[in-house]
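The complex appears here without one of its protein chains, the remainder shown in place.
Naming follows writing order (A, B and C), and every chain is counted from residue 1.
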Amino acid sequence: MTRGSSKAWIALGVGLVWFYLILWPLMGITPEGLQFIPSLVVWLKVAAAAFVLVSLNQLRTAGALAFIGKPTTAAWTEIRKIYKKVPVRVWISVVFFLALVFPLTTGRYEKDVVINVMIYVCLGLGLNIVIGLAGLLDLGYIAFYGVGAYTYALLSVHFQLSFWLCLPVAAVFAAVSGCIIGYPTLRMRGDYLAIVTLGFGEIVRLILNNWMSLTNGPNGILGIQPPGLYWPGFSSGLTLEYIWLKKLNYLYYVILALVVFTIIAVHRLNYSRIGRAWEAIREDETAAELMGVNTFTLKLLAYAMGAVFGGLAGAFFAARMRFVSPESFTFLESAMVLSMVILGGMGSIPGVILGALALIALPEAFRGFELYRMLAFGGAMVLMMIFRPSGFWPAKRMGQRSEERG
Amino acid sequence: MDYFLQQLINGLTLGGIYALIALGYTMVYGIIQLINFAHGEFFAAGGYMGVILLSYLAASGAGPYVCLAGALILTMGYCAVLAMAVEKVAYKPLRHSSRLSVLISALGMSIFLQNGLMLTQGVYDKAYPTQMTQGSFQVAGLYISYMQVIIVAVTGILLVALNALVFKTRIGKAMRASAQDKIMSGLVGIDSDRIISLTFAIGAGLAAAAGIMVGFYYGSVHYGMGFVPGIKAFAAAVLGGIGNVTGAMIGGALIGIIEVFAAGYLSSEYKDVFAFVILIAVLYFRPTGIMGENVDDTRV
Amino acid sequence: MKRFVLTVSIAALASVFLMTGPAMSENLKIGSMSPLTGPYAADGNDIANGVRTAIAVVTAEGGIPGFDKIALSPQDTACDPRQSVAAANKLVNESVSAVIGAYCSSSTIPASEVLDEERILMITPASTNEKVTERGLKYMFRTCGRDDDQSKAAGKFIKDYLKAKTLFLVDDKTTYSQGLADNVAKEAKALGIQVVGHEHVNQGDKDFSAVLTKVKAASPDVFYVSLQNSASGALMLIQAKRTGIQAAILGQDAVYHPQLIEIGKDAVESDVRICGYETALLSEVPKGVFHRIRRAGGVFHLCLRQRHGLF
Partner (left out) sequence: MEPVLELKNVSAGYGRIQVLRDISLKAFPGEIVCMIGANGAGKSTTLMTICNVVTAARGDILYRGNRINGIKFSKLPPMGLCQVPEGRRIFPRLTVQENLELGAFFRKDSTRIQEDLDMVFDFFPILRERANQKGGTLSGGEQQMLAIGRALMSRPRVLLLDEPSLGLAPLLVGQIFNKITEINRQEGTTILLVEQNANVALKVSRRGYVLETGTVVMEDDVKNLLQNPDIRKAYLGE
């Protein structure tokens, strides 16, 4: 047992003692008397699981798992090499093709989950502009999602406007609310920004819930039209009849188009002059200001651009659910989108996509756990953050010195 | 006039609860610049441990005051241990990575603890033995319940004790030094990891006290009770100037009073909106909060 | 709430069997959708356990012809529309025959569209928003009363039995409680009772001291409390007693739950509860009784409903 491995066992032992110290009072102290059995049972299960994990880890470090370890690492380096050789454009088209074929081969549930993932990819990429690029900690991003959703909902229900017409309108409304929310925060830095944006998020949610005349309050808005399309109907000669894209397959392609648009737009923004100015603001706002970067307008622009994608995703969400209620726009949703951006890898488009996949697919994967679902999800978030602090796929440009690029 | 005074008492009581939780936020933020989203869960865990210990002590025949004091101290101890464990597991490994990744780890821990409480304590609210502290007395037409007096009194005592600890004792000096410059405080022999652990313990202890008093005041505790007060207390800590202990007290009292007067005089459905609007207005004119001095962002 | 949800679930399950013809597969799959996590987990788990008990009862009585086992797949919606649609789609994939589900109306409505598309029966034991069954969906049914019929009974009770002149209402801005409070206010005005105030609190608030001080200032005869569940009901009643409100307090069916007594303790001890499906029940009790209880500041829970056909 080398020194390193005994340290791991000691840590495991201490950890398990602490765990029992915390678990037992919650389960063991009852008015009838002190019980130990229920808490011991839970403790033993956790201890066994931890024991297995640590011993696996020990074996890995001691190289005993070489027969699995070596080929997997070899394969992984192989993939990495291929990935580097093959131009990125090829990879993107492969992924795109897979995305196109996906709905034809899967059941409703998988399509629904992937549609949700894609909505959150749009949200994540939007928030990524605010946090990943401009470095503004925004805890109320879901407000724009709500504004977009309610804009389309109201326009569709009251004025029967088509989805495609309302998309830009929702985006504009979201951008305007982005500026309204952004303006007061311009002079603030760091965590003061967080609480102000959090406050705005809550204000928007409360207004949605309480302004009965406009938003019908907690009852939400019903009967929103799905996106429609003029499709060459062969039934009565070559006429263009208007069909409602209600089926999941059609909705899938609408959101796929939206995601592709978002990725292209965010990509171009990343590498544009504005993108670099945002990164300058993120790295050191005062230095950026000294170099003539007009931080006020650019920060507002960051909020507005982020809000645009939030609004678009909101409009699609309303069209897809055909019902909108304030319960979908809580602070927890903002926290989820924030986690996706950071967990996936700040500032990197593939990272945010991976983050969205993880944080939407994971709770669905844990659906079998019923009551333990959210417990496992919270635990997974902590573990993912500890093992990948800079995210699954961190951005290459993120704060790297030139020599480290090598 | 009675209506005004009655609402003021309600506001102070609510403010006292927010202040106690806000103290935990401010201390933890002061030392490692972390918005500890899991802090609301220590408040909830305190509420649960309070009723567990109270019913156990009452069942084993202890007198009311022994029960109350025993439960309070043991619960604060329990939450301190819980906070130290959370810090070791979720925050210490991320000590040297970006502040945002610790934030997400805190969010994950908040969800984990909340559901942990639900699974060990059941989904129903847990009732508090309110008959111990029920009843109220009348002063010139004003209804003041014993519990309101206890909350404001205990908050005052705990704040004075905390102020003495931070500004008068040796450990307090070490905490302030560690907050200002972790490397230098290490070079004079202060083990910053122990100080951080201690700060978490104290913050959680105060939140546990708030949890128990909320249990008595409202009559029951629920595993999700920590979330909304947590956000309000964080707003209070920022309003008072994040990192400043007295500021957290002022911020807490202010948010409590604003909320109650907004509900009492304007409209109770928009009371939270008013609380946040005033917070944003104050921060707009004083970007570092009421008591906050401009903490330089570039921490070593 | 527990016994109530249990009876409702059994009724729902019984109706399911009449609807589905005997299928060849040996076990009948039933889905349930309710918030197993999140703030409403208490009521969500009631529903899931209600369906489990219903299955146990039915199998005890010999099960369903053509099936030898009834399997339940409980899904968690956490009262979030997105997750409830995902849950509905999962149940579609598991090809369940029927779904007992959704607690919040905002989860029931979107999920019902998914299930209706796949022609799967959906019965909600708790969503009382009228729109839930008024959208012309063939497979969407409800076994809980709608807001409007409980409010008629409440209006009548306040007028005739409590003989109240003034009324103060508080609700917590959720589909269920606000709909109910608005209807009761309408009924009271129609019956000539003066509504001296109608305040709203937000779901999840714990401190009602400000609103209750307002109620005390208005000193109404009857204080109608319409909240989402028994936990917030108990909160309101404890604080109402503490602020020394003299009015009689009238609650609705969601607050009627054994847990209310456990938490409320002395604040609810003079609690008179009238629950059932018939307003006729009222006629047996002499009118004077309630009047006297009202004067003593008693607490009433009225959850009467007109007898409604299940389909």
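Worth pointing out:
As a working rule, contacts are C-beta pairs under 8 Å (C-beta built on N, C-alpha and C of every residue); 3 or more make two chains touch, one makes a residue touch a chain.
Please read all numbers here as calculations on a predicted model, not as lab measurements.
Of B:69, B:184 or B:266, it is B:184 that touches the chain left out of the display. Note on the undisplayed chain: of the listed residues B:130, B:192 or B:246, the one touching it is B:192.
Among B:22, B:174, B:221 or B:283, only B:174 touches the chain that is left out of the view. Although one chain is not shown, part of chain B still touches it, namely residues 170, 173-174, 176-177, 180-181, 183-192, 293.
Basically, only the chains that are shown with their structure count from here on.
One finds 30 Å separating the Cα centroids of chain A and chain B. Chain C has its Cα centroid 35 Å from the Cα centroid of chain A.
Within chain B, the positions touching two or more other chains are listed as 115, 118, 269, 272.
Multi-chain contact residues, meaning those touching two or more other chains, occur in chain A at positions 206, 210, 371, 374.
By the touch rule above, chain A contacts chain C in their complex via residues 107-109, 111-113, 116, 206, 209-210, 217-220, 222-223, 246, 317, 321-323, 325, 327-328, 363-364, 367, 370-371, 373-374.
Chain C meets chain B in the complex at residues 37-39, 41-42, 44-45, 173, 199-202, 204-207, 209-211, 213-214, 216-217, 231, 234-235, 238-239, 242-244, 259, 262-267. Listing the residues of chain A that touch chain B in their complex gives 15, 18-19, 21-23, 25-27, 29-34, 131, 137, 184, 187-192, 194-196, 198-200, 202-203, 206-207, 210, 331, 335, 338-339, 342-343, 346, 371-372, 374-375, 377-382, 384-386, 389-391.
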